[in-house]
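A short write-up of the structure that comes next.
Of the protein chains in this complex, all but one are displayed in their positions.
This part shows chain A:
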Amino acid sequence: MAKAAESSGDPGTTTPRPLMRDLKAVGKKFMHVLYPRKSNTLLRDWDLWGPLILCVTLALMLQRSSVDSEKDGGPQFAEVFVIVWFGAVTITLNSKLLGGNISFFQSLCVLGYCILPLTVAMLVCRLVLLAEPGPVNFMVRLFVVIVMFAWSIVASTAFLADSQPPNRKALAIYPVFLFYFVISWMILTFTPQ
């Protein structure tokens, strides 16, 4: 990021270069989440662009389309935003208090990026909801959400578990499980009116 700052300070530099660099970094992290291996990339070069994009996408997709119902679109967007960011902050504080040696923003970065599978699940659910409703519809959505939920947990475990003392990994992973459970539940029970 220091190099990017230097190049933007120079008079003759074109602005797309740092943007492409950032986009490539975000894309690389997305790939790391989709194929989780024990690696340090997410932790070393953390950034919060990916989590922001994912959170906004999720919040936009979880809005109900009806205008005249009592549950208008306003609270849904803010609700998702608040849940994601305060949930991530709480989990980070918890893992630090349990004795983990991970920094605040690194943890936020990992938790935010690992929402990617659930965002994909949301997209799939929206497509499935275009078909006729019924128990088969529900079972398909349930299956997809469960698979993506497990994927999110595995991905975040792969990145976060190493920063905890070895005998307390379960204590640090449980709130992550709750966090993704709440998000999965919001996705599964979403029905556009």
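By our rule, a contact is a pair of C-beta atoms (placed from the backbone, for glycine too) under 8 Å apart; a residue touches a chain by one contact, two chains touch by 3 or more; residues count from 1.
One rule holds in what follows: contacts and distances are computed from a predicted model.
Peer 1: Can you tell which of "Peroxisomal acyl-coenzyme A oxidase 1", "Protein YIPF3", "Electron transfer flavoprotein-ubiquinone oxidoreductase" or "lipoyl(octanoyl) transferase" UniProt lists for the chain that's not drawn?
Peer 2: "Protein YIPF3"
Peer 1: Decide which residue listed in A:Leu23, A:Leu60, A:Leu93 or A:Ala150 touches the omitted chain of the complex.
Peer 2: A:Leu93
Peer 1: For review purposes, identify every residue of chain A that touches the missing chain, sorted by number.
Peer 2: Answer for chain A: residues 1-2, 5, 25, 43-47, 70-71, 75-76, 78-79, 82-83, 90, 93-94, 96-99, 103-106, 167-168, 170-171, 174-175, 178, 181-182, 185, 189 touch the chain left out.
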